[in-house]
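What you see is part of a larger complex, with each chain still in position.
Which chain is which? They are A and B, in the order written, and residues in each are numbered from 1.
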Amino acid sequence: MSTDISLKVLSESLGGKVLVRLRNGRVLRGVLQGYDQHMNLILEQAEELNDENSVSRQLGVIVVRGDSIIMVSPTIKEKK
Amino acid sequence: MSTDISLKVLSESLGGKVLVRLRNGRVLRGVLQGYDQHMNLILEQAEELNDENSVSRQLGVIVVRGDSIIMVSPTIKEKK
């Protein structure tokens, strides 16, 4: 109802691990250090995951553009 | 006629299960906890469904970007 609802969820996730699914099909995981109103995200200890959810690449600190993002999962509960 | 018509439907769906179809072909299901005027959605107990409408993945809490969404179905009535 509020314009801030998605930012509120991100705010509560600061300092915690998040899972980010991108439009190009890739999945990132990292510690959320910041975000802005475009849903641009700053992740630390970022990793790219492969289809089996294991780490395929260490990315360090990254800035992810919000318009590349499909969804953000503040808590990681992955089953397959 | 009103600019609020789609938000009104979402408002009435708060706390209930919704089905979300994404541009990338994926289908999500979850309890709608919030939304904003961009149609960004907060889903709890979110699940990704496969083509047979069975759950393929547990996602927990997710923020879904509105511009990734094709349609939202506030009530789930799926036949195939």
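One rule holds for everything that comes next: a residue touches a chain if its C-beta (ideal position, glycine included) is under 8 Å from a C-beta of that chain, and two chains touch if they have at least 3 such contacts.
Small disclaimer: the values here were computed from a predicted structure and weren't measured.
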Exercise. Assuming 2 chains are placed, give the number of copies in the entire complex as this structure defines it.
Key: 7
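We take it that only the chains that are shown with their structure count from here on.
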Practice problem: Calculate how many whole Å lie between the centre of chain A and the centre of chain B, each centre taken as the average of the chain's C-alpha atoms. | Solution: 19
Self-check item: chain A contact footprint on chain B (complex, rising order)
Solution: 7, 11, 14, 22, 24, 28, 34-37, 40, 42, 46, 56-65, 67-68
Quiz prompt | chain B contact footprint on chain A (complex, rising order) | solution = 1-6, 8-10, 23, 25, 39, 66-67, 69-80
